[in-house]
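Just one protein chain is left out here, and the rest sit where they should.
And now, subunit A:
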C-alpha cells in the first residue's frame, strides 16, 4: 500500500518526500479536528455524570 503510494507520487525523491509529509500532516489534522471530535462523544470514556 505505502510502496504503491510512494511509486505514484510525482517528481524526484525530494518532491515525493515533501508531498508525503504534507499528506501525513493533512490526515493527522483531519483526524484531530474533524474525526476525533465527532467520535469523542460517541464513546463512553467521558461520562462523568450520574444519570440524573
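As a working rule, a contact is a pair of C-beta atoms (placed from the backbone, for glycine too) under 8 Å apart; a residue touches a chain by one contact, two chains touch by 3 or more; residues count from 1.
In the analysis below, contacts and distances are computed from a predicted model.
Between the listed names "Histidine kinase", "Tetratricopeptide repeat protein", "Class E sortase" or "ABC transporter permease", the UniProt record for the complex's undisplayed chain reads "Class E sortase".
Residue positions on subunit A in contact with the hidden chain: 1-2, 28, 31-32, 36, 39-41, 44-52, in rising order.
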